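Provided herewith is a single structure, encoded as structure tokens, for subsequent inquiry.
The excerpt is restricted to a subset of chains, each kept in its original location.
The first chain written gets the first letter, and so on, giving A and B; residue counts start at 1 in each chain.
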Amino acid sequence: MIKVGIVGATGYVGEELVRILMQHPQSKIINLTSQSYVGKSYNEIYQNFEEICAHICEEDIEKLSKEADVIFLALPHGIASKKVNASILTNTKIIDLGADFRLKNVGVYEQWYHSKHFSPELLEEAVYGLCEIKREQIKKSNLIANPGCYTTCSILSLYPLLKENLIDEESIVVDAKSGVSGAGRALSLGTHYIECTESIKAYKIASHRHTPEIEQELGEAYQKEIKISFTPHLVPMNRGILATCYGKLKKQISWEDVMNIYKKYYEKEQFIRLMRKDVYPETRWVKGSNYCDIGFSLDERTGRIIVIGAIDNLVKGAAGQAVQNMNILFGLEENTGLNQIPMFP
Amino acid sequence: MIKVGIVGATGYVGEELVRILMQHPQSKIINLTSQSYVGKSYNEIYQNFEEICAHICEEDIEKLSKEADVIFLALPHGIASKKVNASILTNTKIIDLGADFRLKNVGVYEQWYHSKHFSPELLEEAVYGLCEIKREQIKKSNLIANPGCYTTCSILSLYPLLKENLIDEESIVVDAKSGVSGAGRALSLGTHYIECTESIKAYKIASHRHTPEIEQELGEAYQKEIKISFTPHLVPMNRGILATCYGKLKKQISWEDVMNIYKKYYEKEQFIRLMRKDVYPETRWVKGSNYCDIGFSLDERTGRIIVIGAIDNLVKGAAGQAVQNMNILFGLEENTGLNQIPMFP
């Protein structure tokens, strides 16, 4: 059994981690920490865990690193880069669900996050944990930077097109839509029920922090720097991200040929489902699962390809992918503990 | 492996059955039937099953009975009582998720359902499949009448009080609230998005068909006929039933003593969770699980007890309890395949 610790276990991502890991046949949670609920029993914080998990939330991450085989960090940005250091990484593996180790370039990090990075020396060791693309590097690392929710969906949707040089890198628009759980459990006016139900809005236009992450990874695939327009929207629903991605095709190509390119990269991936022609992803079909559904359309009139990707932001966009990373790190079957059929309705 | 057939697999209850049974370690679905989608692949009907289930829907129930160890019927009332007969029951076990075999009294059935019963001779064999209460009878039967969603929640909430003669039988009011999935997948104006979102209504006031079912079972516990007021309401949410139950206490009693009575009946039940004092069930905490959460309050001012019960209508109120019944019928651990932690959010 893999001994697991979760730091920041009482946010929505933390709670999803607890849910998945308690149903994982090869892992055992040895510790849960929380800043907000120290001393509280987990089932008091999340009543769905009544009679299932009564762990008392602790605070100490140091102690944890000596006992746990792997620690998941589900913390606001800027905290992980303070807590993690080389000595901790000799004791344990770290899967960080925050943003601190995702961007390779410290300058880019500090520009988008408006804050100092506290352990730039670890950035080289850190691997960007987008499993389908970085599997081999992940296996060898002790520090995994689990991708953001928007980024996972956007990169997986566009990756084959850029890898195969199919679209014009100056034409890329990603118009993304997210359920409210992506905003976390901390109270704010924008996520007060009345303020976000029965409405849709764009936010952080041309300034959302997942933008450089997408650009970094797609640029690596394209082998050239890329700048995209990324616009996130808030949708009145619990879970789910839909990314509608636009790009100008560099040449005319048939739907079937594009599909073959997607298959080249994803056919063997058990968590990526490619949609048949004229079928498109909807967030409801991936809810509660680790799937990323991808479908696309070719618009001859405008010469664009429109790719739609859908994930559950808390699973493939956070906790599920983190567990997928754990499975890779420990040599387990990649889908261990991640076989939930999407729950509809 | 238990060979399972599902008749009526393309309604919401049918789909939940498929989801649960495909994740059940001891069952194998050998056949899915559907009236509406004959010849269609299951993942075309429910896109969440993409790459998971591509069964082609068939129509023939006769053939099924010879091959299946157990058949789940998820059909509108009036159909099962036509399809099931003694000869089928010698071939296979039937778990009927419809209403046809729930009421022991044919007259009561015909009065509330305004339709003839086509196999009254089977009513004696049929066992009302409320697992926590009828476990021993279930084991011996080949025909299980799986309880309704409202009824499961209402009966489990009130059962100990009536069994122990604690409340006045003329004082019982059950005010119940359901998510929209309870109304099924058939189109109707009342379940058109715009017509039921952002609103709440009562419906079938003093005339809902789950009323006699509740009265039958509570009356049996009380050993005296009981008439209750039951009012269902439609709530703009996907899943969940909340039953708010009122009864006048026959004598003064402390919260702890009432809790002890509930524990007497439910403490060992793995799917019933009794809430601590001042904690009450909410439907979100049982979503996707087979739990029935129960909490109560004593109102000294009025001499009433208010009991709140919550279930997921598609799981403990339908497919989950049906699988629980299957587990009992086949001598498995009762929670086999039913250990999902409630999914929140």
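Basically, contacts are C-beta pairs under 8 Å (C-beta built on N, C-alpha and C of every residue); 3 or more make two chains touch, one makes a residue touch a chain.
Computed from a predicted structure; not experimentally measured.
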Given 2 placed chains, full-complex copy number: 4
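Definition applied: only the chains that are shown with their structure count from here on.
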Geometric centre distance via CA averages, subunit B-subunit A, whole Å: 37
Sites on subunit A touched by subunit B in the complex: 12, 15, 19, 22-23, 46-52, 181, 198, 238-239, 273, 275, 279, 282, 284-289, 293, 314, 339-345
